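With one protein chain withheld, the remaining protein chains of the complex are depicted in position.
And then subunit A:
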């Protein structure tokens, strides 16, 4: 697994929460000062200083250099354990580390910060005196345990909350995303809320009434409640259903917020609390702000869960379901942890400038020698066009039984991978479908990743065909399914008769290009690799080391077929010696290069471990059929405009480790323009470009430039 040195520090200077500004305030001083802050009408500058001081207090380890991005490791604890968070949130305060697999780190991982913090009020000035924080536990121990628990009990993190905190029934705990990081600077408190909420909570049956309100008017799931909500949820003054409608907690009154109708009611009736019917948050008219009470949040959460459970059991839309359920599981774990130990949460702002985008990166559980599948899945799920296709739900199932449709399963897989969840995904359904549709891959034996790639593309292609159209079902040239759009290239084979020089051309569709390697029986080890094409820029050229470009040149060389393989020439009307040459007629959007490392010569099978260097950017122009033709005509390669459409960027590399009999597949995946991650089944780590470029390389995935997302 690659370890990482961060190449650039998160720039603290421009960040809002720069650590340097607070000076050397000790925790106690900082508390005092922050306490004073609450009482003064502090200006913005003071406020920010106070915030920094609070931060100093919260983070005694701050002065150290921020840890490199190796913090990004997240993993399951061995493949076969549960993948849902199970560690109780309290664990990070115990003395024993809960995640023995993790190395101790100098600083807690910033990203695993959870975002929702329902139990605390965002408004410190409301009715609560600041409490002195408990003494921080010994630094060496605390970050490790904390981080461990962070990862386990709350697998979500920032990218995840895009979906989770505003899960199906809205991020009620987090209107606008405030609650979370505001609370980072909150002093550790017990149950919060305000005194008015407290007095409300002593009323008779307050829980029952609150629950009723939630069930009937905020999160109405059943048809009856929805009907009731539709009819009755309008402002009693102006009859609007919009304008931030609130319901009074003490009586049956609905009033809109924007027009202050609910405010009027609160004043006249002295009912100080109301609930927002869109988000379920409680507003206190005395404190003039939304308050977050732990008990009320608990009730809200339970109500929502009930409704969601009901809804997901009735919902038939697969992606909808997945979306909602992933929303639940993340949300639960997020809010629980946050409630327990808010003061240990490290503010993330420092890292925000250099945030690594990890949505779409999820580990995959190995189901028994299925690393070959996991790698291919990682590569496929990071093809931007394919991602767009599936996440926009463009697939319309043509199978008679959709549960057997592999494309539908890919669609759910994409949704799962991009759900924002960071727990490893278990692709058992995909595996099962592959077994059904590609019997030669069934079983738990070790398989070849390339073979799997071809098989899965084939099944996806078959399941994507339009049955009703009058197209030839077996002619891939006519198919316009997403697989063909992305992967199919045209391989041109020209056979030239040596006698009359007539050329017979065929063009075959291909999904990948399999390249012989030097050192194999089939290649150019003994001869000098052709370096005639010096005009081509060679990004992968290391003297003495064969490169991908060398392999491609070998692949597209004119090959004398020899006297034992004469071809019947149509113009000569006889068998003649000929040369054959392969070139690319049509370039696919995603080009997959397969380095033929597994050699079978008779009964002998061996793996070729020769290191082949490969570039981050590849220009396919020299290997095009058109280039060859113009070269033959003009006698030199075209040097004017090299069109950009032949330029490719590397985005995934699959490596094989071990021997032919027993090996393991891992992959490198690129996120954004230059962030690389190593994916080893369920374990994802940040990787450097060096790690990538010095890896052996077995399957190389390149994407046409200009058609990628950022």
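Here, a residue touches a chain if its C-beta (ideal position, glycine included) is under 8 Å from a C-beta of that chain, and two chains touch if they have at least 3 such contacts; residues count from 1.
Note that in this section contacts and distances are computed from a predicted model.
Asker: I want to check something: the complex is missing a chain, and I'd like its UniProt protein name from "Proteasome subunit beta", "Transcription and mRNA export factor ENY2", "AP complex subunit sigma" or "Dynein 2 intermediate chain 2".
Answerer: Result for the unshown chain: "Transcription and mRNA export factor ENY2".
Asker: Can you work out which residue in A:226, A:264, A:501 or A:560 touches the chain that's missing from view?
Answerer: A:226
Asker: Which of A:212, A:503, A:601 or A:707 sits in contact with the chain that's absent?
Answerer: Touches the omitted chain: A:707.
Asker: Of A:289, A:305, A:451 or A:577, which sits in contact with the chain we cannot see?
Answerer: A:289
Asker: Residues of subunit A in contact with the chain that isn't shown?
Answerer: On the subunit A side, contact with the omitted chain comes from 16, 37-38, 41-44, 46-48, 51, 122-125, 162-163, 166, 168-170, 175-178, 181-182, 185, 220, 223, 226-227, 229-231, 233-234, 239-241, 244, 288-290, 320, 323-324, 349, 384-385, 388, 391-394, 396, 485, 589, 706-707, 709.
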